[in-house]
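Reviewing the structure listed below.
Heads up, one of the protein chains got dropped from this complex, but the rest are sitting where they should.
Here the chain labels run A and B in written order, and each chain numbers its own residues starting at 1.
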Amino acid sequence: METVQDLVHVLADKHGRTRESLLPILQDIVEERRYLSKEVMVDVARELDISAADVFGVATFYTFLDTVERGKYVIRVCKTISCSMKGKGDVLATIEEMLKIKPGETTPDKKFSLLETNCIGWCHKAPAILINDTPYTELTPEKVTEILREYIKK
Amino acid sequence: MINLSINGLLVEVPEGTTILEAAKKLNFRIPTLCNHDDLCVAGNCRVCVIEQLGARTLTAACATPVSEGMQILTNSLKVRAARKHIIELLLSEHNADCTKCYKNGKCELQNLANEFSVGDHLFLDLIDLKDYTIDKFSPSIQKDDSKCIRCQRCVRTCEELQGVNALTVAYKGEHQKISTFEDLSMAEVICTSCGQCVNRCPTGALTERTYLDEVWDAILDPEKHVVVQTAPAVRVGLGEELGLDAGNRVTGKMVAALKRLGFNSVLDTDFSADLTIMEEGTELLMRLKKVLVDKDESVALPMTTSCSPGWVKFIEHAFPEYLPNVSTCKSPQQMFGALAKTYFAKVRNLDPKNIVSVSIMPCTAKKYEANRPEMRSSGFKDVDFVLTTRELSRMIRQAGINFNKLEEDKYDSIMGVSTGAGVIFGATGGVMEAALRTAYELVTGREVPFENLNIEPVRGMEGVRKASIMIEDCKPEWKFLEGVELKCVVAHGLVNARKVMQDLKDGKLDVHFIEIMACPGGCLGGGGQPIPTNEEIRRKRAEAIYEEDMSMEYRKSHENPEIVAIYRDFLGEPLGHKSHQLLHTHYKERDRY
Partner (left out) sequence: MKNTHVKRVDLIFERTECKEVFAKVITMKPDDICQEILESGLKGRGGAGFPTGLKWRFTALEESDEKYVICNADEGEPGTFKDRQILDEVPEKVFCGMAIASRAIGARTGIVYLRGEYKFLLPKLNKALDEFHKLMKEFKHDFEVRIRLGSGAYICGEESALFESIEGKRGEPRNKPPYPTTSGLFSKPTLINNVETLDYCVMIMKYGAQHFQELGTKDSRGSKVFSVSGDTPRAGIYELELGMTVAQFVAEFGDGDTKAVQVGGASGFCVPRKRFDETIIGFEGVPTGGSMKLFNSSRSMYNVLHNYLEFFTEESCGQCTPCRVGCQQLLKGVEAVKKGEKTSKYLDELLKLSRTMKIASKCGLGQSVGNAFSSIVENFKEEIIY
């Protein structure tokens, strides 16, 4: 398995080592590892020759650049107005019940993290969630149960 | 030129002037918080909003350049209402327990709250003190987020003036805060302890770690002999804390005050600055000899100074491959400390374990330096407590001393006599100038070829300054330096230090000797000096330093009779065995990120 340093190095080669490259590098790390560990942020700082505090400051600004450990599948439940009007609460409760975790938590097997998020742009098909990058819309407790079953099997 | 009106008065200012500056010209002070003379414009606190006729929204005066025909109101109803709201909002996220705050009476937010008669403030208190712990792990700087108003002056200071970036803005929205990497303690990150952030923090969020109580305890303990040393820059700063304008020299009054406070021996860091010159000057010449004559490749040149502990910590983090280039000399503070519990104890017949060594410094990094494990060569902690200029002024106020009425007094002896060369250590370029005065004379037998010994090319506030001096007609033992053009660089502010070191790394810098001071202006602009600071204030302090130099009986370190005596009676010779043991040190590579 490639080490964290290798990954950061490869990504810096790919995106470049200017300040402009910081976000794409962090985004790709999150895609690979689901979150930015302390070590990873220091490695990125080293590759780009900026301070680790700067990396931390940027990472914590962006909601999707998690700096705490997340599971393989990050479920983001939209909590903004349309989704909350259209049954987001039931969907969230169903997920909580199935995975036995609350928003902000990760399952012990590190497979799922559950988060709430702001508007993801599917208000006309509310309620909606993102699992990693994939949107699921017009959800009901039944529908989300089925979707999660598929992920659990993966 | 641009013409505009402010509160109905016409004013003409150059293009690019901000509304804030234009108003100042008409003697209107627009209140500010995030704005600082030394820093780039942020425009984020919004306290300086003004009304521009015809504009939909208010405008931040600090961030907006004037334009032709502008009509500005700085005190309209709209402005007053918004400004008061903004101050109230800041107070609502601020731990406003003012009477218990270290900055009580010296807080810019408190002043504004008072000016705008913010009484029982209106909004809900957003601060839950349970959520905050004060970071006290650094021996230099204390960080209390509950007092932070997110003006970001500290972040800009750390980035723009110091190029360190130990502080950052983290998170967003309601969770936004000023943070180190991963919110670690200031002691665990790349912070150099320079304290420039403390100098610019408008509230009590960033302050020095104070050791006043410990010092009082020592003074009031009859068993202890408390020795105090005062750094060169303190004497040109202290007055500002005690009601005088910038640029007043208060050396004699300060000595008198220290004696009244009960310090048993009032001595001078300038003495050990002279000693530093003897050691460091000799070290430079020895390095030159080893490189030029012995072709010894293990010896590193250029040599850099080592008196600034913020600079030392910076290079340990950022350019550790250049640690062999750093002079092994301890800083004057630490040389003094090592001698206080050895030489001084011996001559004064005191038991070193009963000596408490206190230093008054313009610096917060000195607090950290005194705590370095290397700094115990006397067999004890060489310097027990470090107080800043600001803390000394507080002691003077606590003791009820009417400072401005004091008769001037003189330092005690031994280790109280110094030269003009010692005092200019307090200004950027001063160590270089002092070293050149001595080294040039040592090598050639003649005084440096500058009028009144004033080596103007190394003085000033330019961030990086270069100078060179031709060495001719050497004494026989220094013949190898004949015809050498000794090239020097002076830099102050760590952002400039970074530039110099990067140039060196890139092979773009060909010099023999580099002086670096961590703080803008050198020690006179140090993190322990009076607040506020700006370039004008620093210039005045520098002028005072050079006046002090001119007023001294001795101007060259090697002429200091106490220096002659200490080599004769105790140390032997510069770089000798005893010097190595007491006056030199080593450095440690630290994490770069």
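Basically, contacts are C-beta pairs under 8 Å (C-beta built on N, C-alpha and C of every residue); 3 or more make two chains touch, one makes a residue touch a chain.
Quantities reported herein were computed from a predicted structural model and do not represent experimental measurements.
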Residue touching the undisplayed chain, where the options are B:11, B:39 or B:58: B:58
Hidden-chain contact residue, picked from the options A:5, A:37, A:80 or A:145: A:80
Chain A residues touching the omitted chain (full complex): 18-24, 26-27, 30, 57-58, 61-65, 79-82, 84-85, 117-126, 130, 133-135
For chain B, the residues touching the chain missing from this view: 41-47, 49, 56-58, 60, 63-65, 78, 81-82, 85-86, 89-90, 92-93, 122-124, 126, 149-150, 152, 169, 171-176
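The rule we apply is simple: only the chains that are shown with their structure count from here on.
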Chain centre separation in whole Å, for chain B relative to chain A (CA means): 44
Touch list for chain B against partner chain A, complex: 164-172, 179-182, 189-190, 592-593
Complex interface listing, chain A residues touching chain B: 38, 41-42, 45-46, 50-57, 60-61, 67
